[in-house]
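One structure is given below, represented as structure tokens, and several questions about it will come after.
What you see is part of a larger complex, with each chain still in position.
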Amino acid sequence: MLAIDAAAYTSPWRRVHPAAKGVFFGGLLVCALALPTWPAAPMVAVVALAAGFGPARVPPRAFARAAWVPLLFILTGSLALLVTVGGPQGAVALDPAGAARAAEVTGRAAAAVCCQLLFAFTTPLADLLPRLTRIGLPSALVEVIALIYRMLFVTLDSARRIQTAQAGRLGYAGRRAWIRSVGSLGAALFVRSFDRAQRMQRGLECRGYTGELTVLVEELPLRPSALAAAALPAVLVAAATASYFSLGAPL
Amino acid sequence: MHIAEGFLPWQHAAAWTAVAAPFVAHGVRSLTRAVRADPDAKLLIGAAGAFSFVLSALKIPSVTGSCSHPTGTGLGAVLFRPPVMAALGTITLLFQALLLAHGGLTTLGANVFSMAVVGPWVAYTAFKLVRSATARFGAQTSLDMAVFSAAALGSMATYTVTSVQLALAFPDPQSGFLGSFTAFAGLFSITQIPLAVVEGLVTVVIMRLLTTVTPEQLRRLGV
Amino acid sequence: MTTDPGGATAAPPAALSGHGLAFRYPDTAPVFTALDVRIAQGSVVGVLGPNGGGKTTLLRLLSGSLTPETGEIHVDGERVRRGRRALNELRRRVQLVFQDPDDQLFSASVSQDVSFGPMNLGLAADAARERVAWALEALEITDLADQPTHLLSYGQRKRVVLAGALAMRPSVLVLDEPTAGLDPEGVESLVQTLEGLRAAGTTLVVSTHDVDLAYRWADTVLLLNRGLLASGPARDVLADPALLAAARLRPAWAPAAGRALRAADLLDPRAPDPATPEEAARLLDLDSGG
């Protein structure tokens, strides 16, 4: 139903512990943010994409579709960096240093987005969310988060069906109709969400619900060596960046 | 308008996370307190969270003929109150980042501050002020105006805060923060101002229906 | 059994047809690769097949709720062109009604809900009001006009949704499992009402799991299982055990009962099978009574 989510469940890396994937992509993400953009960002992007499209077999078309949204923001946002406002040249003028600044931000953000997306494409939330208690979140909160995750698909499904029905009666044929349709869709979803919560309450009471949503979470083996291996690419990128500068390349 | 992963320098990302944290912690506390007081609340909060997510995934018409998404902050703040929205909004933004690639993980704090803290508080304040200021125009008109102001101003507030965040991160080399704020705000205003108006109108339609269909549910929420 | 949808010559004109339709959902195997279907004007067409066999997909393609990757839809003999305008005209003329009425009721009151479509057509208030009254009348729910939708029974909600579709004055009504969830009496009364619409000129396309219902009600049926297995008169297609097995359906009772009655000399060899158990019982009672 959601492309990233659906792909995560069929990922060959699904059985890898979420913590290992977090260290792998998180480490690269930190490199992209904290190290000088050139050359760290391109290296991060190459390593992350090689892992993602190689062993993790992330579907490239779904990846491209998902990456489009943040890329659009990054490119629009970078436009503002090209200009300078209220300077001596007038109200708005091209900034001679702007292109370099925009390129740096675009490069850094693009590399970071790759890391974020590839983590999402290989880590199903059903595997990740129940383990959030391990990092110290209160169990009541984690239960609510997991519940929202389940219920959002039910609600999303309703939203799509209502929207299709509205479109069939030309509810999106003009701007005014569109606003009326989205408004009535929102109201219908609100009513249905709360109705669903009440029915789920009854349904779960039959299964012994008394306020706790305790479930059995299967242990996934997490070896320290696997964590260390997951951190290795980030360490290598950092080392390569350091040696790049120590060799005086940017001069 | 979600700030993408990696767009903010890491120092800024960390700072906004620190700024948003107390609001979120307060929201989470009031949420867990509600759950502990009433076991039924857990499923209702789950439903509210799922509703917030789906609401912000709906498509609304925007100025260029393409479409965009409502922020949902105005409606959420009026229905669930700003503290709860700080928690629910954070969860929604986390899911948006992981499921839709809207917004990032390191920029989560910055996005939470604009969309789950400032937006709801502005919306809620606007709702209360307009509601009392327009009481003499009759119940329906007053509610319509208050809801429209809440949703439109809530949406505008999130966009303004995002522009401030970007301007602080990338000050103009000549004119500093103010110049850069003008650039970002000007660039995004083309799409965001009409969107705020549309979101206001949509939210009025939603509330009008809710007051006729589920008045008792709204009373329970204290609207 | 399979008849070429374009091949019939003396048949009534097609209200709706699909030619070479191909469709797949993103990242999945294709549902159809080259589907040809033809819906004759004024007929009741049953669409049968297993879950996941493409029934709902076909209904959505025919009504403009999904766009085929390749292939064409024709309405009343005209090809539907690409583009928003043509799509909206297709949607108006071919109204799709889903199984769950709650997906289609989103206004506070019955008459408001039914007026949703007419308002979107840009009709003046008077004309819209007239449409609403007429549609409620046709569905025999005029007395519900001012009711809030959430207080109605399931069967009533189904009728309101149908009225909402009918208020668009479509030439074809496409109904996804209209009888699901209704009790037997509810099914009977809905079928009666829909027959009334058909008599007034509306073509009906109806998906169903109920082989017995399709056997007695549909003129022609389309048997789907990721592609068209067969199309033709209901009483031929649904009496063919091999076809039914391919569509993962169980046989209808009526042909077996008809054969048994003929074996007992209680039914003329050329007479059609009894449509309902009541009809079969009547033939048996005639015999034991006389």
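General observations
Letters are used for the chains, namely A, B and C, taken in the order the chains are written, and counting of residues starts over at 1 for each.
The rule is simple: a contact is a pair of C-beta atoms (placed from the backbone, for glycine too) under 8 Å apart; a residue touches a chain by one contact, two chains touch by 3 or more.
Everything numeric in this text was worked out from a predicted model, so none of it was measured.
Stoichiometry of the full complex, written with the labels used here: A x1, B x1, C x2.
The rule we apply is simple: only the chains that are shown with their structure count from here on.
Of the two interfaces, A-B and B-C, the higher number of touching C-beta pairs belongs to A-B. One simple way to say how far apart two chains are is to compare their mean CA positions; for subunit B and subunit C this gives 44 Å. The set of subunit A residues that touch two or more partner chains comprises 180, 184-185, 187-188, 191.
Residues of subunit B found to touch two or more other chains are 209, 213.
Those residues of subunit A that touch subunit C in the complex are listed here as 3, 6, 59, 62, 158, 161-162, 164-171, 173-174, 177, 180, 184-185, 187-188, 191-192.
Residues 26-27, 60, 63-65, 84, 88, 91-92, 95-96, 98, 100, 102-107, 116-117, 119-122, 150, 164-165, 168 of subunit C are the ones that touch subunit A when the two sit in their complex. Residues 209, 212-213 of subunit B are the ones touching subunit C in the complex.
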